[in-house]
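Have a look at this one before I ask anything.
Omission of a single protein chain aside, the complex is shown with its protein chains in their original locations.
Chain lettering (A and B) follows the sequence in which the chains are written, and residue indices restart at 1 in each chain.
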Amino acid sequence: MRCSESQDPADPSPMLQMQGICKRYGAVRANENINFSVTRGQIVGLLGENGSGKSTLMKILFGMVRPDGGTIRFKGQALSGHTPRDAIRAGIAMIHQHFMLVDAMTVAENVMLGWKKAGAWLHDRQVAEQIRSTSQEYGLDLDPDAMVGDLPFGKRQRLEIVKALLRGAELLVLDEPTSNLSPPEVTALLAVMRRIAGDSRSIIFITHKLAEVFRVCQEVTVLRDGKNAGRCSTEGTTRAELARMMVGREFGLATPRVEMGSGAEVLEVTTITLKDSSGLKLLDEITFSVREGEILALAGVDGNGQTELVEVLAGLQAASSGRIALHGRDLTKTDVTQRLRAGLAYIPVDRATTSLVPGMTIAENLGLRDFAEPPLRRGLRLNHPAFYSRAVSRISEFGIRADGPGATVDTLSGGNQQKIVVAREIGRKPRVLIAFQATWGLDPGATRFVIDQILALRNSGGAVLYLSSDLEELLGIGDRIGVIANGRLVGIVPREKANPAEIGLLMAGGGLLPAALEINEDLG
Amino acid sequence: MPSLAPLPSGPGPSGQVPTTSRGAAFRGLFSAAIAVLLAFAIAGILILVSGKNPFVAYWALLRGAFGSTDSVTFALNKSTPYILAGVGVAICFRARVINIGSEGQIAVGGVAASWIALNVPDLPSAVLVPLATIGGALAGAAWASIAALMRLKRGVHEVLGTLLSNFVGVLLVSEVLHGSMGEPGAGFPQSPLFPQGAWLQPLFEGSDLHAGILLAVLAVVACHLLLWHTPLGFRIRLLGSSDRAAAYAGVSVARTVLSVMLLAGALSGIAGAVEVLGVHFRLIQGFSQGFGFNAVAVALLAALNPVAVLPAGLFFGFLEAGALAMQREVGVQSSLVYVIQGLTMVFVLCALAINSKQQRV
Partner (left out) sequence: MDYNVLAELLAATVRVAAPLIFVALGAVLSESAGTFAVGVEGMMLMGAFSGAVLTFVTKSWAFGLLGSAMSGAALALIVAIATARFRTDHMVTGLSVNILALGLTSYLLRGLFGGKTPVINLPTLDAIQIPWLCNLPLIGRALFEQSLLTYAAFFLVIPMHLFLKKTQTGLMLRAVGENPAAAFSAGTDPIRVRAVAIIVCGAFAGLGGAVLSLQELGTFTDGMTNGRGFIALAAVIIGRWQPLFVMLGCLLFGAASALAFNLQGWSLPISSYVIQMTPYLLALAVLCGIGRRARMPAAIGRSFTRN
């Protein structure tokens, strides 16, 4: 066996050694006896799906979360009970996905912010010089006088790296650093990472993207369900093997599926493109259709255009070009309410500020989207009895556990909150349902409930577009599986032909379609 | 924009209507009472500093407010504009539109009502009074719409827009009184006395209590119904809780912002009309002085609940009426009322913020 299932401390004195790390949140074991180590001068890949325990492990390392058990040794010193500040002082830097930068300041100002060596009266010239020399040394190409708000994502990331380097970091943790970068930017970043490692510093590279792991990492550790799933050197393994380690072997939920014949096309999306204010394409000519009684499951790493796609479909953002039709009727120019009336339901990812109003009652939240339509409106007035009777029937129908229709939503558990959203959107028997990460943050029971409801809608002839980054869930639910990467739909295959490792590769955004994948005709 | 306050949801205890827990309502009342008591305590220290006995002063205040039919009448008339303007502000704040332009809206409402009263004096009273009041409402709404449009079209924060237009509105009163509408040779900037047909009739024979208080109660009931029983009220509450949720529910931000500003402007305009038609029977320079702040204070003291605006407005009216008596009898300056009001507001804001933190947990 080329990869060990747990851990094999071949290196006698690693720079970082985390052993037996455990962390529980309630009933969830986020980290269960995890071992992880980093050798000086190496780039170590940390792989795993969402919820596999990567971020918890890194938060523990950085002192943001206290572990329940386990030990950490860094440069021969024990680290325990430390704060982020202690971690920084020890020489660990964490570069989050959300940068800690001030947009309205220059690069140099951001570097100087809170940095003692910049002086009480700022030595801006010297700092600018240091930024120039450091960024030259590592090939970062940063202008100290540039305004951070004007910089593209990739440059901001470099700024975070320069901040870490100037403050003397020896171990850099990069959290999904390539997820928002274009391919040339990725190549450049990987080169920078190699140089940093060549300077006898180390990097922990958190990612989903297997190709990149092989390009820069010497070693890779895979986590799954909060446990070590494997650890190996990149030379001794293959992408397929890593993909299998990441996602596990068991697929398919034991959910009843009725075989549906080939129904009529309900939702037709044709060459939808969305550009941001700078002209960058967030969505690039997306074309697909969903049939009656079908679930089209779109896989993708967060931030590849999913949010934009669902908002364009639901009517919250206007597409720059393209066409959206429902049963042949053009909906491109219609607003949220008109699309709702046409039979389009939408479950957004964010419960706290979008799909629910926590301070309102269950009855009101169930009427959130059609309060101005009969029967919820009668003449000029809201028809409270209708709100109430609808709530009573939905509460029993969908098994929402609550004190009654008058209870405010913020008093409910996450699972029951999502049941309200599902009850509202599916309860109206829509022709098309768009669901975006509908099981996000739910416990297994609630997850199962939501999935079952969506399948039931499909079985009764509804068309469903389901977007998620959870491949396992998508493979269980989808009739056809598609992949969205960098704002483009890169392939759709029927569920029988879906191969998790290959879809994982596609999600990683190489852009090349392996031969095994059948390309949807629409995509050309 | 920051959230203003925890928004208690739901009106009455009826099972069909979304309800708020009695605990929350009680806690709100309790915090308001504590805030008022603290403000009075601190103001008491100020009374001591000026060498007077605060208990004697407060007793005079109490008698001045409730001591006789006349004093109660006076206080009720004083409360009327606060309730009218305050309930409009409460609706605005519910939608997170920080309208502090009541003062200017009251001023132009008063000007419009006065203009109508002076220019078509021969109409029968049953037509003239409603006409002048409606004129005030329209003028107030138009004035408020300026700030609303500046926010929607030009991104000018409504706080600055309404604040600055207050000064213009108040100066407008002076302008017309020194021009076309002034009373020649009066020695004070005021208009001629309105014809009797334009006077707001007293509710009872021989009483000074005018019909404005009925309008105020009506406005409170109407705003309560609007907020809890109409689609627009639902939109207002949605917009107040989250822009994203409002968009998801298909609510137009611009239309809703404009609606609440027009409503609040109209109510303030009515307040201005009632003040000139029912209290002074003429337009007087500075008649709207301080009303704008009181409207905001009343709305917040009521925790943005239309029904609670009624007691909150009465509290402010009686407080000011009593303060005048306190000044007359004990020699404690009535400007102390501003101190009490300002402190009450600060304490109420802090109490609301603490409560909202408790709710969030």
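Convention: contacts are C-beta pairs under 8 Å (C-beta built on N, C-alpha and C of every residue); 3 or more make two chains touch, one makes a residue touch a chain.
All values derive from a computational prediction rather than experimental measurement.
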| query | Considering the entire assembly, which residues of chain B contact the chain that has been omitted? | reply | 1-5, 46, 49-51, 98, 100, 150, 154-156, 159-161, 163-165, 167-168, 171-172, 174-175, 178-179, 290, 293, 296-297, 300, 331-333, 335-343, 345-346, 349-350, 352-354, 357
| request: For chain A, enumerate the residues touching the unshown chain of the complex. | output: 84-85, 100-105, 109, 112-115, 118-122, 124
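The rule we apply is simple: only the chains that are shown with their structure count from here on.
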| query | How many Å are there between the centre of chain A and the centre of chain B, using C-alpha atoms for each centre? | reply | 49
| remark: Listed in rising order, chain A residues that touch chain B in their complex are 314-316, 335-337, 340, 346, 348, 350, 353-361, 363-364, 368-369, 371-372, 377, 380-382, 384-385, 387-388, 405-406, 408, 410
| said: So in the complex, the part of chain B that touches chain A is made up of which residues? | reply: 6-7, 9-10, 15-19, 225, 228-231, 233-235, 237-238, 241-242, 244-245, 247-250, 359
